[in-house]
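After the structure tokens below, expect a handful of questions from me.
Note that this complex is displayed minus one protein chain, with the remaining chains in position.
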Amino acid sequence: MLNYLIRRLGYALIMVVLVSFVSFVIIELPPGDYLTQKVEQLRARGDRSAELQVEMLRVRYGLDKPFLERYLNWAINFLRGDFGESFEFERPVSDILGARLGYTVILALATTLFTWLLAIPLGVYSAVRQYSIGDQIISVISFIGLGMPGFLLALIILYFSIVVFNLEVTGLFSPEYRDAPWSVGKVLDLLSHLWVPALISAITGTGGLIRIMRGNLLDTLGQPFVEAARARGLKNRTVIWKHAVRIAINPLVTILGAEVFPSIIVGSSLVAIVLNLPTIGPVFVDSLRKLDMYLAGTCIVFLTIMLLVGNLVADLLLAWVDPRIRLE
Amino acid sequence: MSTIPATQLTTAPQDTRRTLIEVRDLKVEFNIRGGVVKAVDGLTLDIKCGQTVGIIGESGCGKSVTARAILRMVPKPGKITGGQILYYRVPRQKKLAGSNEVEVIELTKLDPDGEVIRQIRGGEIAMIFQEPMSSLTPVYTAGTHIHEAVSLHRLLPLKTVGDQMVERITQYRKVTREEAREIAVQMLRRVGIPKPEQRVDSYPHQLSGGQRQRVMIAIALSTEPDMLIADEPTTALDVSIEAQILDIMRELQQTANMAIMFITHNLGVIASMADEIVVMYMGKQVERAKVVDLFYNPKHPYTKALLQSVPKLGPKTGQRLASIEGMVPDPLHLPTGCVFHPRCPAFIAGKCDRHVPNWVQVGDNHWVRCLLYEE
Partner (left out) sequence: MAVATAPSSVSLVKKKELGQSYWDLVWYRFKKNRLGVLGAVLLFVLYFSFVVIPEFLAPYALENRSRYVEAPPTPIQFLDEEGRFQAPFVYGLERRVDQVKRLRTWVPDTTKKYPVALFAQGDEYMLLGLIPMNVHLFGLQTSDKDARIFLLGADALGRDYLSRILYGGRLSLMIGLLGQFLTLALGVTLGVISGYYGGPVDMFVQRFTEFLAAFPNIPLFMALSAAIPAFWSPITVYFMLTIILAFLGWGGLARQVRGLVLSLREREYALAAKSFGASDRRIMFRHLLPGTMSHVIVIATLSIPGMILAETALSWLGLGLRPPLTSWGTLLQDAATVRAIRFTPWLLWVVPPILLTILTYNMLGDGLRDALDPYSGRG
């Protein structure tokens, strides 16, 4: 167990290092990004203060240093909490992302919760009542869920809320709470807004997860230990939940880390763009469009770290639910 | 319990050899794509307390389906389409109270997920399966499995406070967690698992195949059932472990006066276990006899062929082993007349392929389904 933990943790750390490296490559990749543009503009002015500014930028970003050194410089600063400067906003990246990071995590967690609360009962029902009307309906819905990327669903919901109901579903807060300090009221307001994007982002993942749960459970229901459990005189419900579902859910935990969580992070970022939520997603896209690369790179690192943490949590969860891994 | 219409109370004299299960003309069909497979077609047998009935036949002959039909666990899309399975039951509470009142329950009429059949399953008729490797739920310990069965079916008398003799204790309680654990350890010890106090907390993947099958037997017997259905319990095991498992079963049967329905395709195993043997072929029973009669005086050509295919030591050593000619027929397109006729060495043209043989008695408790023995 300890071995397993250390291995997973080590793996995650190595990934973080690699990911940060790739992110830095991405930061440096686009020709004509903000930094180069700015330096060129300043050089073109050619006056004394401009020279000084160029000099400052040169030192801060190590423009004359080799690539590897620049990366190390950036990485060390990153660890210190200095993520560089957003050229578009002319503010430190940490200022811009600060609060958004928290909302991104909250949104991802809420979405994960919805996904599981929807997918597992529906998947179980679908498998237990295979070929029933309910199963067929769930199959169709999960098909549509599979085919319904969150951002398009968000668009459709936006359409109905604006055109048909004349409602506001964008944002995470009502106007009166947007800049208010934290209070019970603000938390409740957040929750009353949060469920819309969370549910929308959840729909996509749910479709696939229902299918997987159904398939796994059908496989498991054919296993001898299920028949053996039934032969012990257990209630049908106990056989299904305590024996079959309990086993069928194990691979789902892995899928949660490897597939569901990533798609939730991506999906909720796109939904956040449509619904204009104060999460990382909209800032990230904006920064890419404007080639504000330090902001964009930091966003990628954070999104990826979220993913890796999600993976790690799924690994731990798997060890917790599966003695075959725990006792290895 | 008597509110269930399929239940009626009768009284029978105490008899250790009383009939426990009576199967009459059982038919089980699987409605699959392409037609109907008659998995069991007209099976009749009875099993008495303390007796071992062996069912033997090639894979696909319907023996496992028969076992599952008794517990009402025929997998979809299979269905019991005819016949009766009667269970002469002494309910657990009455038995504990010393009563021998027998209820006759028609198992074939019960709701397959209902209360009554669930009390019977595991509690009064237990079953062990062919695949010891996968018959235990991987995430639960051996102890948890036993606890599950015991807490459902084992009842302990509820102690009443009083100074006079209590003749009939009418109330019972379920076992507690600690008691269940104790029972689990006891059972594991009885089936010969070393260090049962530790093994009770082992997960299936930590046990060997033989140990898992022992655990399965421990689970099945922990509820003190009246009958054990063993569906090829040793097929997946090594021969040496097989012998140990069979010893355990025999020993436990003797101490508990338990009936056993032993399903196998292994003639050697069945000879050492069974009192009576039913031979099945393509869903039909072709011969039924006491074990000695069957082995020394087989009647049906299929039984004869089966016996000849067993390797023997003795004067005939050195001969080629006999095998049964031909292939198992397509269950969707069974041969006309006697289903065995295309492979039968005693085939009579114009007779065996036209007439369906009847179930005829040829000796003391010796029945056969073959036109050779019909007038």
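Just so it is clear, A and B label the chains in written order, and each chain counts residues from 1 on its own.
The criterion applied here is as follows: a contact is a pair of C-beta atoms (placed from the backbone, for glycine too) under 8 Å apart; a residue touches a chain by one contact, two chains touch by 3 or more.
Please read these numbers as outputs of a predicted model, since none were measured by experiment.
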item	value
Full-complex contact with the absent chain, from B:Pro77, B:Gly326 or B:Pro345	B:Pro77
Chain not shown, touching residues in subunit A	15, 18-19, 22, 26, 29-32, 130, 143-144, 146-149, 151-152, 155-156, 158-159, 162-163, 170, 211, 214-215, 218-219, 221-222, 227, 258, 262, 265-266, 269-270, 273-274, 276, 284-285, 288-289, 291, 296, 299-300, 303-304, 307-308, 311
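The rule we apply is simple: only the chains that are shown with their structure count from here on.
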item	value
Interfacial residue positions of subunit B with respect to subunit A in the complex	71, 73, 75, 113, 118-123, 126-127, 129-131, 134-139, 145, 148-149, 152-153, 203, 205-206, 216, 219
Subunit A residues within the subunit B interface of the complex	223-225, 227-236, 243, 246-247, 250, 321-324, 327
